[in-house]
Structures are given as structure tokens and as C-alpha cells.
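Note that one protein chain is taken out, while the other chains of the complex remain in position.
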Amino acid sequence: MHNRLKTKFLGFEVKSPLVLPAGIMDMSFSGLDISAKNGAGIVTSKSLTLEQRSGYKGPVVAEFESGLLNAMGLCNPGIVDGLAEVNEFKERSDTPVIVSVFATNVDDFLELTNHVNKSRGDFLELNLSCPNVYDEFGIPLASSKDEVFKIVKAVKRVSKLPVIAKLSPNVLSITEIALAAEEAGADALCLINTVGPGMLIDTKMVKPVLFNKFGGLSGPCIKPIALKLIYQAYSAVDIPIIGMGGVCTGEDAIEMIMAGATLIGVGTAVHFRGIEVFNKINEEIIQFMDENGFNELSEIPKLEKLK
Amino acid sequence: MHNRLKTKFLGFEVKSPLVLPAGIMDMSFSGLDISAKNGAGIVTSKSLTLEQRSGYKGPVVAEFESGLLNAMGLCNPGIVDGLAEVNEFKERSDTPVIVSVFATNVDDFLELTNHVNKSRGDFLELNLSCPNVYDEFGIPLASSKDEVFKIVKAVKRVSKLPVIAKLSPNVLSITEIALAAEEAGADALCLINTVGPGMLIDTKMVKPVLFNKFGGLSGPCIKPIALKLIYQAYSAVDIPIIGMGGVCTGEDAIEMIMAGATLIGVGTAVHFRGIEVFNKINEEIIQFMDENGFNELSEIPKLEKLK
Amino acid sequence: MDKRITLKISKIEDETKDIKTFTFNHKLNAKPGQFIMLTDFEGGEKPFSISDCSENEFSITVKKIGEFTSRLFQKGVGDYMSVRGAFGSSFFVSNGKVLLVGGGYGSPPLYFLAKKLLKAGANIAVVNGAQTKDDLVFCDRFSKLGIKYQNITEAGCLGRKGTSVDLAKGALTKEKFDFIYAAGPEMMMKALQGVIGEVDYEFLFERYMKCAIGICGNCTMDPLGIRLCVEGPVLPKKIIEQLTEFGKYRRDASGKRIRY
Partner (left out) sequence: MDKRITLKISKIEDETKDIKTFTFNHKLNAKPGQFIMLTDFEGGEKPFSISDCSENEFSITVKKIGEFTSRLFQKGVGDYMSVRGAFGSSFFVSNGKVLLVGGGYGSPPLYFLAKKLLKAGANIAVVNGAQTKDDLVFCDRFSKLGIKYQNITEAGCLGRKGTSVDLAKGALTKEKFDFIYAAGPEMMMKALQGVIGEVDYEFLFERYMKCAIGICGNCTMDPLGIRLCVEGPVLPKKIIEQLTEFGKYRRDASGKRIRY
């Protein structure tokens, strides 16, 4: 089965187009490992910062009928311990790993890049788009094409690994931002990060459910937004796209591919369908291919690009 | 029962805080009338333009598990025929009516305002935020605080009716925009219009489901986004807010009130729970008040304002 | 959720030179009078009454009249079409003595109804009319049901000259019916209403439809605000009697009133 799902991505041949995205089950080497064992073709580390961060006080997640709000607050053990987990993962697995990093300025991104250069990571992902640390850090960098250009350009100059820019859905024109990232030399795009953010209220206690008040939306509710933005980015750039946002089923993954994604992230669905979700979706993709007469993933057509 | 739901809004006393929003069941006087009969305290006309518009080709709606995408394309019979429906409605009902108008420049908004001045409408709502006519008209006016200020200011000078500015969720800072509308003299805000827009794909025919490709999201999936934006606007301004976006139940309506809404729009839920949805939600609000010891709507507390 | 399903056309039958029946293999679970929304994603999604529906397939019978239906007429067996539905209200299934009055492409949904009525043990008479012989549909199908069946054209090409309302009038003076069903041009139904007398009835209406899920308001009928896509398209006598717009006007895609 897996042969038919083989996908080429930036010189790698991955066994499945499914990606464990940043922030999901990736605090430890064993979280990455079990995701890979369950069918993820690529895994991503938690977004690592220079210093360790404990994240926000709970509640950090709030579920509603159509998805999830989260305000984890970028908790991570810091770049050094985080890369140790990545390296330990690479001891046991040949699954490619994306190292996600977060910072708010060029210097910090460069320092993070230098750390990642010395790790066993396969790709470097710049999280320019966390919507949940607004109070701390302001509007995400990915909202400004100039910031995106500046940071990607600088990181590309020093990174030994291919660079992926993770973009925000909360922008007025994704086309501009995607083009800025490509022009600056990004090897691939990853979108979308969580949407909004949003808020939910406990009506008995008259309090926001999340202690941070606001949290980014993920899960089924954001799929149409993700598809639209991926399609717009795909229409504008020539570099490959890791598409994500609300993918729960094989059918969702096929929509992402048709919208222009080369790889597909599956995050919140790990909650809805278990850690086995990767294998389940892999099988559903195969089933779709059987039903529609496609032998290989690359035969699945994409929408005509927007003009 | 209804006595306990009485609400004051811009000098009017309305029998329920629930509003039929623009674009829902409002092409005809009879659509407005049946909504009022089913418990809406205020009804809104379809967004009217100077000339009649047939709207986009179908499919104009696409449903998914957490809500709806629509790209109606601002179909409406034009300001003259539209106001005739409003007047005919007012012949039979004492329910206040909001006349929604759409244009892309100050002159057209002023011309629309002159028409509305001569109608029996009770409020004038400026739709600054339709996300579905991007190809035709570009980024919604409500994305720019300067545009919002300019249009509201100009309209306020000539309007005989209280002016409501309907804002977009697709902005980087709702606070700025809300403040601009207030400063320009808006009597109230209405938010949110549909989110995104988004896209869905038919995987068998490899086509966007909507003929317009993209359509605004409404329904349960957008509630957290609506709550957050309403809360931010409420924290920033002193004028009342008509809050909407995904309200389906009394509990949702209470969340809107706690986030800062004075009135609550119920749109897409008309599909999910029938035209009786207004009465159902009215009863659920009463039930919440009973369970939590509130006699009148005005006793329901709001979140502490953001600083 | 109103689930969309994309299906291959499994059969196409020519009814007349500009009317075809399209069949799809799919368990739709529709009731007579209900409709689907059909699209090829090339512009336009349009309502069509279900003209037949069994365990595993359903059909619609379409008249070519404009952009969408013309494109549809170029499709072949095996081509994909995308379907939402079934939507709307359905006919009351009587087991008494009933009269079905069809006009033009309005007759096919009455065929689906007739099959259900037969099962319920009703005593059925059908009158079917059209402008010319070439516009008359489903004669064979109705005949094969072994029920009373008469047809007529305005051009008189089949001998009798007139409308299905003329036939209905004749039947109503000769016999007593428990229930009358009609589907066809609005002015035909309006005329029929004038000759029905006291008998109970249901008519199938058409209005411009966009969302089909009861929110856009394009299909409401005055002054009740009845949504034809939810409370209709089949309406009962007691509602129809209150509809001031019946036979007077309808609304186009912009919501503007168009007088009949």
C-alpha cells in the first residue's frame, strides 16, 4: 500500500504525504516516534524558542462543536533540549523531521538557525504565525510581507537545511505574503496556522474559557479557510506547499491536494480519531485512488490555478 | 414571557434582543414578516444596492459539517424595489426594521441614504464588509479604518436614521476599525459579517463547489471568532453592538451578551433550526435567566472590559 | 447537514425533442413532490422535481429552456453531475379517489406520486396536458400504470384540443373526487383552482431558488413568507388560498417582482 503514497518533497522521498504538524504530540522524541509509526510521512517538532517556555496557564484548550481553540503559549523546553529530542528521534527513525522554531526578530531566528544547523533535523520551519502570543509579541510577523521577506531572506543565508515558512491565515492578502516568502528564498510554504483567534465564554462563571482569553481555531471549522488560502498561495508561487487546517479524513486530504498542497498536515484530528489517524487517512486516500482510477498520488489532479 | 426580553436599543424598545440579519429571509416583505412573527425583535433588509443585482451563478451555498459557505453575490432588487418591500412590511408590522445598504464609494452610499431617508425604515446599516464580492469590488471597505471613518462620517451628515456600521471579521485590528466607526459618529456597530472567505472542493469533478469559488463562512464554526471580535469592540467603544456569528441556541446568545452585544443576530441557524429559531432561542434565554436567577435581560452580566 | 453527492448519469431518455429524463444510481429516499438541486459546477445550480425514485435510483425530467438545461442536454451517460437534496415538502398520499392534473414538464413528478398512490390503494385518474404533442410527456408511463389516463394538447394534435384544466373540469362534473393534485404552469393551476369547487387539493409550485435550504428568502411567497424550498414546493389548499401572489407575480434572481 505505502508504495502508492510515496511523495517527493524537496529532494526527499517520503512514505506518506501526511505530516505531523508543529505543536501536536511533539514535546518528546517518543511523541514524534509514535506518530511516524502510525503513518505520518514527516514529523515536526514543537516550535522551539531560544529559552524554555512553560506556556500559558490553563485552560489552554477549549473544545466546541466544530473544532478546538488553543492557547498553549508556545510551551517548549528551549532550542537545546528540543533539538536533543529531535536527535534522539533520529536515532530510532528514518522519518524526516521538520524543526519548527519561533522568534520575533531576525537575530533570534538566526541564533535558532545556527542551533538547528548542528542538529539532525531535515528541514527548518519558521513559525511566523502563532496567533496566541499576541499580548506578548503583537501581531504575527506573517501579517507583514516585509517582515516575512526580511526574516526568510536572512535565515536562508545561514541555514544548512531547506527552509519552510509557516504562514498565517489572518492576513488581508495571502498572495502577497506567499510571494514575499518565495522571493526571499523559502524552499516551501506551510499553511495554515490556527485561525482567528477566537474566544468562548463560560456563561455560569462569566469568564472566558481559556485563561489567555483568546486562542487559535483548528479542526474541521477551519478547513474551508485553509483550502482557499492554500489555493491562492498555490496559484501564486512555484514552491511546494504543506497544506493543513481541519484535515480529518482522506477526502479532506484529497481536497488539500486539489487545492495545491504537496504534503498535508493532520493536527487536531489526532484528538478526534486517535493517533492512528495517519494510517486511517492513508488508507482512505488509497481507497479514493482506487475508486477514481489513480495509481499514484501524483496523478491526482489539482484545480486550475487562479489567474 | 416577552416582557422579560424587552431591550432598549437606540431609543427603541424591542420585544426580543434577536435580530434577523441582512441576507437572511429578507428578499420580500413577507420574509421579514414571518421572521418577526416568529420572534425576531428587529428585522434587517437584504443589503440593497443602487441597481438591481441578480447575484452570482449557483451553487451559491455550500454546506459543510460546521457551517455554511455562501457567495450570493449581493443579489437584490435594487434600492427602490427593496424599500418598497420594507414599506410594505411596515404596513403590517410594528417591528423595527434595519435597512442594509451596500456600495463601494461615498457618493453611492449618500445616494442610497437619500433613498432610505424617504422610506419607513427605522435604522440604516452600512454593509462595509461583504467578503464575497472581492473579485468585483476588492478588499472590503471595513478592512481600512480610514475608509470606514470617511463613509460613516459622510453618511451620518445626511442620514435621518440612526446609522449602524456592519464590520468585517477579516481585519488585523478590530479595535482600530470599531473606534474609527464610533469617532465618525456611528450610532451602533454590527459584527460580524461572514468569515474568510473559504472554499470547498468537489473531489470527483475537481471543481470548487461554489461557482464563485470562494464564499463567506457563517454558522457554528465562526462563533468563537465572533465572540472575540465583539468582545474587543465592546471593550473599545461605548456605542451598542449587534453581535452575530454562529448563534444557534440561547446559550450562544448569552455568550454574545456577555461578550458585549446588546442585540444578537441569528442568521444561518434559520436553516438549522427552522424559522421558529427566534422563538426557540427566546425561550432558551428565558430558561437561562430562570436557572441563574435573572429577572430581566439587562441583569445578565458582561465580561470585564479588556484593558 | 444537506449532503452534496456527485454522481454519474446512469441513463438518459428522450421524452420529446426538448425534454429528457436523467437517471442516477443512488438511494435518495425522496418523497413525491420533492426536488433536488443539480449542478455541473460550470455555472448554475437548478431545482428539478423528482420524476421517479426507487430503492437504488432516481430520475428527473428536464425541459431545455436556457443556459443550464442546454448544457445538461449535452451530457452523456457516465458524466458526473452534483446533487443536493431531496428538499422540500411532499404530496399527501391519499388512499381515496384522486385526480392528478399535469401540465408540460409538471407531469413527471405526478408520475412518481401516482406510483405511491397506487401502493396506498387510491383510485387514480390522471389528466395530462401540453401545448403540442411534442411537449406531452410520460403518456406511456402513466398508461402502463393501469390507471385512468387522458391527455390533451392546446394545438389539438391528439384529437382533443384544450388544456388539462378542461379535462379536469369534465372529470369533476362527472365524478366526485376526494383529493386533487396538480403540477404544471402556474396559470394552469390558477385556472384549475377556479373549477375545483370544494374538493381538497395540493399544488406543486415553482419559484426562483438559490439556496434551497430556507435562508436566502428568494423563494418566499407573499404574504405568508412561505419558503417554497422548505414549506413547499407542494402546498396544501389552506395555504394556497391565502397566497395573494399566486397567479399574479413571482420574483426573479434579484428578488424583483415579475408579473405573470
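Letters are used for the chains, namely A, B and C, taken in the order the chains are written, and counting of residues starts over at 1 for each.
By our rule, a contact is a pair of C-beta atoms (placed from the backbone, for glycine too) under 8 Å apart; a residue touches a chain by one contact, two chains touch by 3 or more.
As the structure is a computational prediction, the values presented were derived from the model and not from experiment.
Of the chains displayed, those contacted by the omitted chain across the entire assembly are A. Only one of the listed residues, A:13, A:81, A:146 or A:299, touches the absent chain: A:81.
The chain not shown here is touched by just one of A:146, A:202, A:290 or A:304, and that residue is A:202. Contact with the chain not shown here comes from a single listed residue; of A:9, A:29, A:109 or A:214, that residue is A:29. Where chain A meets the omitted chain, the residues involved are 23-35, 37, 46, 52-55, 57-65, 68, 70, 72, 75-78, 81-82, 85, 92, 202, 204-205, 207-209, 211, 267-268, 270-271, 274-275.
One rule holds in what follows: only the chains that are shown with their structure count from here on.
Legend note: the chain whose CA centroid lies nearest the centroid of all displayed protein CA atoms is B. Chain centres here are Cα means. That of chain B falls 36 Å from that of chain C.
Separating the centre of chain A from that of chain B, both taken as means of CA atoms, is a distance of 34 Å. Chain A and chain C have Cα centroids lying 51 Å from one another.
Residues of chain A in contact with at least two other chains: none.
The set of chain C residues that touch two or more partner chains is empty.
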